[in-house]
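Let me give you the structure first, and then I'll get to my questions.
Yeah, one chain of the complex is gone here, protein chain that is, but the others are all in their spots.
For chain A:
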Amino acid sequence: MVRLRHRYLVTEYSVTDGRDSEADNAAIRSSSVLEALTNSIRRLHGVHGVAVSKAGLLVKYINNSTQILFIRMRRSACSLVSSAIPFIRQVDGKSVTFRTIYTGATINHCNKFLVKYQRKILQEQYGSLKTDLQRQYFQRDLDKLKPYSVQLGST
């Protein structure tokens, strides 16, 4: 008996309102994302598209501080859902754009990719710092991320 196969889309979102995007303004709810996604599928693929993609469609993880979310769907509906994501423009009344950065078969794969991706972003920011003092403060802030402490710089 084969198991049910899913796909997980690792998506980064950005709130593009005119105001400064503070933490509260950039926060969106998983239920609103799911509703916007379903509306987009209905607009593009009709009733059939919604029916096919509904089973197993879930926003599995959402992080408003890093603005990353995981969307889970059945493997057969992966193309359908990923074609609807670029057409989402509004969530919770806010103007939002989504950018798919990875498609994984399991959450483990997505986690491994996300660790490498965010480490790369941190290394780029570390490399853009100009003085040793700035680098020390940066490393000190990273060490505060318990239980995960990230070591950057030449190893």
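By our rule, a contact is a pair of C-beta atoms (placed from the backbone, for glycine too) under 8 Å apart; a residue touches a chain by one contact, two chains touch by 3 or more; residues count from 1.
In this text, contacts and distances are computed from a predicted model.
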Chain left out of the displayed complex - its UniProt protein name, from "Ribonuclease P protein subunit p30", "ER membrane protein complex subunit 6", "NIP7 nucleolar pre-rRNA processing protein" or "Exocyst subunit Exo70 family protein": "Ribonuclease P protein subunit p30"
Across A:30, A:82, A:111 or A:139, the one contacting the chain not displayed is A:82
Based on the whole complex, identify which of A:52, A:101 or A:142 touches the chain you can't see. A:101
Where does chain A touch the missing chain, residue by residue? 14, 16, 43-44, 79-80, 82-87, 89, 95, 97-101, 103
